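Have a look at the structure that comes next, please.
A single protein chain has been omitted from the complex, and every remaining protein chain is retained in its original position.
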Amino acid sequence: MGRIVAHPLTVGALANALNAELLGDPDTLIRSVSSLDAASDGDLTFFSDRKHRAAAEQVAACILIVRDVDRDISNGIRLIHPAPHLAFAQALDLLFPLDRVIAGVAAQAAVDATAQIAGAQIDAFAFVGARTRIGAGSRIHAHATLHNDVELGDNCNVHSSAVIYPGVRLGHRCIVHSGAVIGADGFGFQPVKNGWRKVAQVGGVVIGDDVEIGANTTIDRGAIDDTVIGDGVKIDNQVQIAHNCHIGDHTAIAGCVGIAGSARIGKRCMLGGAVMVVGHLSICDDVVVSGGSLVSRSIDKPGQYTGIFPITPHRDWMQIAAKLRRSIR
Amino acid sequence: MGRIVAHPLTVGALANALNAELLGDPDTLIRSVSSLDAASDGDLTFFSDRKHRAAAEQVAACILIVRDVDRDISNGIRLIHPAPHLAFAQALDLLFPLDRVIAGVAAQAAVDATAQIAGAQIDAFAFVGARTRIGAGSRIHAHATLHNDVELGDNCNVHSSAVIYPGVRLGHRCIVHSGAVIGADGFGFQPVKNGWRKVAQVGGVVIGDDVEIGANTTIDRGAIDDTVIGDGVKIDNQVQIAHNCHIGDHTAIAGCVGIAGSARIGKRCMLGGAVMVVGHLSICDDVVVSGGSLVSRSIDKPGQYTGIFPITPHRDWMQIAAKLRRSIR
Partner (left out) sequence: MGRIVAHPLTVGALANALNAELLGDPDTLIRSVSSLDAASDGDLTFFSDRKHRAAAEQVAACILIVRDVDRDISNGIRLIHPAPHLAFAQALDLLFPLDRVIAGVAAQAAVDATAQIAGAQIDAFAFVGARTRIGAGSRIHAHATLHNDVELGDNCNVHSSAVIYPGVRLGHRCIVHSGAVIGADGFGFQPVKNGWRKVAQVGGVVIGDDVEIGANTTIDRGAIDDTVIGDGVKIDNQVQIAHNCHIGDHTAIAGCVGIAGSARIGKRCMLGGAVMVVGHLSICDDVVVSGGSLVSRSIDKPGQYTGIFPITPHRDWMQIAAKLRRSIR
């Protein structure tokens, strides 16, 4: 059996919720879900890509969400929906509802007397600093730290061991995963005789609504002005966003990306895994950068950009590398 | 003097424990250890590679673990062993024994009443959620967080500020270093009008026995099915393993590696530092990928693979890069 659901539903109730046509017994209970690859009898699963049609025919005893063109896939239970992937995501929200937020402060939390936290859940070992405001319906998990003067909107989740430095502002419905650090000092130093002089980082971080920030991601505070993350931006794990970057609305940033100081990324961009962006560049709206590329100059036309040395058997690589080196002699 | 040992031994006792031939006074006490490079009189050190023979002759007053072919290296104390490096590692385990686990819960810990923790050590500021089970001989260090329904085997170490999300399962003898985050949501979103819709990540993470997970490494939970880490896998620091990856037994992953979603890595592979693996690829057993390479296609033959742009003086690089760009005109 696949993943057991937290809140079983009948297929009839699900069809209603999804506004889907139902083929089969409406009283059948959905007890488990699965990907198409791993599906077994009775699991709820879906497919929309024609190339998976053959695989879907093999799991005819599942409860399948399919498009109209695939309604003949089986004699079993089917929900007909124009966007099966989206419908499945909606089903997951119903079958695995989020923990309900229970407003209150755990006995082992540390909350400053001047913090404003009405309607939020503050778990054990959470730390909330002076004058920090947390919106209703938000949850601060065990070991999360919100320092002084932080503003967090409604219905946010700040996970364990995330750290939010003083003065950082986040909008509503933001999710900050464990180990993320928002608002640490930017890397600002001046060369002086015998080394480096630290430049105080007095800017802030301003984050919009509906932003998700992955585990162990870091977003530095601005040097003077703010670092700005737009609405709907989605940031994966282990990403580094340096001081004074601006990330446009609805841009998605995959894991291990690094964005150097004062770079400006447009709206609706997609940065693949491990992309690095040099500082003080700008990337316009609607740019896709392939994973592993280094963006070393500004991009002012939408489209896909790539800069990756092709992987080869090691022996071949040695020849290519030698040839490149020779090419400049 | 080198590193002072925590638990001094006589060379006689060590020779017995290693099953090594001893040349020299068995009652001499080992008080310190060192690498060959930094060795001074009386330190325990070793060498096995012939090219270090000359260096070893310079440290004749050390206690040396050597192979039989090097028994004439000095007139000092020598332990003759067929694998000096391995013997030295065994010696370290005796000279620096691990802290003994003292079962019990610190007064400042937060442990849910339904957790099962018999025989484990739970330190101050550790957090253990509902129904979580921790095996005997395991230690949960200060500020580690194990959320609800976690399963952790026997003789594990979860270090400070590591976070384990709900439902994650780990086997026996696992080590999770500080700041590691296991089971955060995978990066799963659907494009919708005006941005992205979060897809609930309801899969888990299943980790085998004898796995070591480095500091600040992240391993995401599966979208529907599980993310799976095999037995004996060794993962260095700052590694990102995305949702639904499968890592085969005894594979070693060096620092800063990123593995995108649903990638399948075989058994006994070695990924060098900063390797990036594109999602939905598969790498067969016994593949070695050179540090810094991006794996952009599946690999189905064992062997070493590389894709790195060769480093050169900056002026030369500008010529090579210009030549590459011109090559497509």
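Order of writing sets the labels: A and B. Residues in every chain begin at 1.
We adopt the following convention: contacts are C-beta pairs under 8 Å (C-beta built on N, C-alpha and C of every residue); 3 or more make two chains touch, one makes a residue touch a chain.
The shown structure was predicted, so the numbers you read here are calculated from the model rather than taken from an experiment.
Considering the full assembly, A:218 is the residue among A:45, A:74 or A:218 that touches the omitted chain.
Considering the whole complex, the residue from B:186, B:214, B:261 or B:279 that touches the absent chain is B:214. Within the full complex, the residue among B:1, B:29, B:124 or B:192 touching the omitted chain is B:124.
Note on the undisplayed chain: of the listed residues A:55, A:278 or A:328, the one touching it is A:278. Interface with the hidden chain, as seen from chain B, comprises residues 2-3, 33-35, 37-38, 85-86, 89, 92-93, 95-96, 108, 124-125, 141-143, 159-161, 175, 177-179, 210, 212, 214-216, 231-232, 234, 236-238, 249-250, 252, 254-256, 273-274, 291-292, 308-314, 317-318, 321, 324-325, 327-328. Along chain A, the points of touch with the absent chain fall at residues 110, 125, 127, 143, 145, 147, 161, 163, 165, 179, 181, 184-185, 187, 189-190, 192, 194-200, 202-204, 216, 218, 220, 223-225, 238, 240, 242, 256, 258, 260, 276, 278-279, 289-290, 293-297, 303-310, 312, 316, 319-320, 323.
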